[in-house]
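Sharing a structure here in structure tokens format.
All protein chains but one are shown in place.
As written, the chains take the letters A, B and C, and residue 1 is the first residue of each chain.
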Amino acid sequence: MNPVSLQLFDVLLLLSIVGLAWASLASPDDRRSVILFMALGLLLALAWGRLLAPDVALAEAAIGAGLSGALLLAALREQPRREAPGATEAVAKRGSSRLQAMTQWVVTLLCAGLAGILGWVLMHIFAGPPLDRLTQAVSANLGVSGVSNPVTAVLLNFRGYDTLLELAVLLTAVLGILALGPGRAGYQPAGPIFDALARSLAPLLILVSAYLLWVGAHAPGGAFQAGATLAAAGVVLRLAGRQRIGLPPEGALRLVMTAGVGLFLAVGLSLLLMGRPFLGYPPAWAGALILVIESAAMLSIAATLVLAFIGGRLPAHGIPAAEPATTRREAITTAAAPERGGEEESGC
Amino acid sequence: MIDVVSSLLIVAGVGFYLAGSIGLLRLPELYARLHALTKADNLGLGLLTAGLMLQSPDLLYALKLLLIWLAVLAASATSAHLIARHARRRETRP
Amino acid sequence: MLTAQLLYALTGCLIMALGLRTALLHASLLRRVVAINVMGTGVFMILLAIAYRGPELAPDPVPHALVLTGIVVAVSATALALALARRLNAEHADE
Partner (left out) sequence: MSELYSLAVLGLMLSLFLGLLRVLRGPGAADRMLAVQLIGTTGVGMLLLLGPLLGQRALIDVALILALLAAVAAIAFTGEPRESRDD
């Protein structure tokens, strides 16, 4: 692509991104804000592709276009309705007193100052010689990492600690969600047209996620992208009105949720016992170990994201999660006893 | 020769995209816009993928292009149907 | 200095500041969650701009790995925040 048209492309893309972000934040009602945010996610996948980050673009496509939009819309669906078109809360707040108007100005100025300082620092960094010692370190050691995709090498080998902790963060988040009570009520069973679509989409998405997991060793892809794609399959099935979307019963589900962290830790500790550093794979086994850990991590990530979309524990026997908070409190007191969920509809 | 054909297909595809989005912008009401949009989705992307398929380096790449087109076709039909039904329901029970 | 790198990095700063401002000022919980996501987007853009080294050179994989996990963590944090907001609304509906 010649430099002029590339630059024109950059400017137009960034203008649309900033415009959408602004419109989404400033829009008078929450529903519009969410729709604009979904459009923003689509443009971001383009921007990441443009910045030569296809690994990131894959994850953004699966999450930005599928999961997070569906998640926000589901949250919107059950918000307490304040039917007052035009009367935004921000405006109401602003009108209440002079102090709040001043707070607004101060916060705006501080945010602008932060952006200014950050931009100034970045400009200085970019003006200097490129700092690529890390890049050189990665490419020098890529040969012993067991994979040839540098991003996968960083995630699963060179900075395995980070990824292990990230999986632990995901697990913590989902445990928090589960502790808050039963999930959202599901969706009505889909009509024939959407049902037919869901029936072909779900297997295709599962296939694509397996492909991404496999290809991640030498090309863009890997556990995170594959997990997000697999979770998208679950979201599609859930939207089509399947209640349990083929998730295993409670006990097995917990096993799947913790598989990523568990296997990662097990590998690290057994390496430690064998006299190697924690997560310091022997180069000969590195490729195989990474694939095993990634497979487990993919399943955990997918289960985590699907449960995050459902927003809580699965309903037992297809009883729609009743809304009154009393049932929710009961549910929390009984949460300690693992219950078997009704296998209302499994698979597709 | 192949280059000429694929260039023509790509240009035509972009033309349909533009026609679709101009329609989406200019047409007066939702159902007419829905009609304009399906043109962009189906024909624009169809011609574009056909043009790119002639240039594809291997079979897997060409198959992915075909799959992309089919997926968008199915998605656009489904979502047009769902959005139209949704809008109609809103109209009948305000 | 690469123009594209600077362009994306400065846009990232702008988006981050816009998101932060709304996250601090807006009354609606859902909007705050959206705003924090927008803010994260700005940070991701800055990181990927730092990694970018022109169309010919391969970009730095370390920020890519950071952003990749960041996206997944952000969506689960969003889900947790929404679940908390839902619980909060349910408690208020009680009274």
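To be clear about the criterion, contacts are C-beta pairs under 8 Å (C-beta built on N, C-alpha and C of every residue); 3 or more make two chains touch, one makes a residue touch a chain.
Note that the coordinates shown come from a computational prediction; the quantities given were computed from them, not determined experimentally.
Within the entire complex, contacts from the absent chain reach the displayed chains A, B.
Touch with the chain omitted from the figure is made, among A:Ala115, A:Ile177, A:Leu239 or A:Leu253, by A:Leu239. Although one chain is not displayed, its contacts with chain B can still be listed: residues 3, 6-7, 10-11, 13-14, 17-18, 20-22, 24-25, 30, 33-34, 37, 40-41, 44-45, 48-49, 52, 55, 61, 64-65, 67-69, 71-72, 74-76, 78-80, 82-83, 85-87, 90. Take chain A: the residues that touch the chain left off the picture are 1-2, 5-6, 8-9, 12-13, 16, 19-20, 23, 31-32, 35-36, 38-39, 42-43, 45-46, 49-50, 52, 54-55, 57-58, 61-62, 65-66, 69-70, 73-74, 77-78, 184-188, 194, 197, 201, 204-205, 208, 212, 219-221, 229, 232, 235-236, 239-241, 320.
Throughout what follows, only the chains that are shown with their structure count from here on.
Between chain A and chain C the centroid-to-centroid distance comes to 12 Å (mean Cα coordinates, whole Å). Our note on geometry: chain A versus chain B, Cα centroid distance of 28 Å, whole angstroms. Per the touch definition, chain C reaches chain A in the complex via residues 1-11, 13-22, 24-28, 30-31, 33-35, 37-38, 41, 44-46, 48-53, 55, 58-62, 64-69, 71-73, 75-80, 82-87, 89-91, 93-94. Of all residues in chain A, only 1, 6-7, 10-11, 14, 17-18, 21-22, 24-26, 30, 33-34, 37, 40, 44, 47-48, 51-53, 55-56, 59-60, 63-64, 67-68, 71-72, 75-76, 78-80, 89-90, 92-93, 103-104, 107-108, 111-112, 114-116, 118-119, 122-123, 125-127, 130, 132, 134-135, 138-139, 150-151, 153-155, 159, 162-163, 166, 169-170, 173-174, 176-177, 180-181, 184, 222, 224-225, 227-228, 301, 304-305, 308-309, 311-312, 323-325, 328 touch chain C in the complex they form. Those residues of chain A lying in contact with chain B across their complex are 193-194, 197, 200-201, 204.
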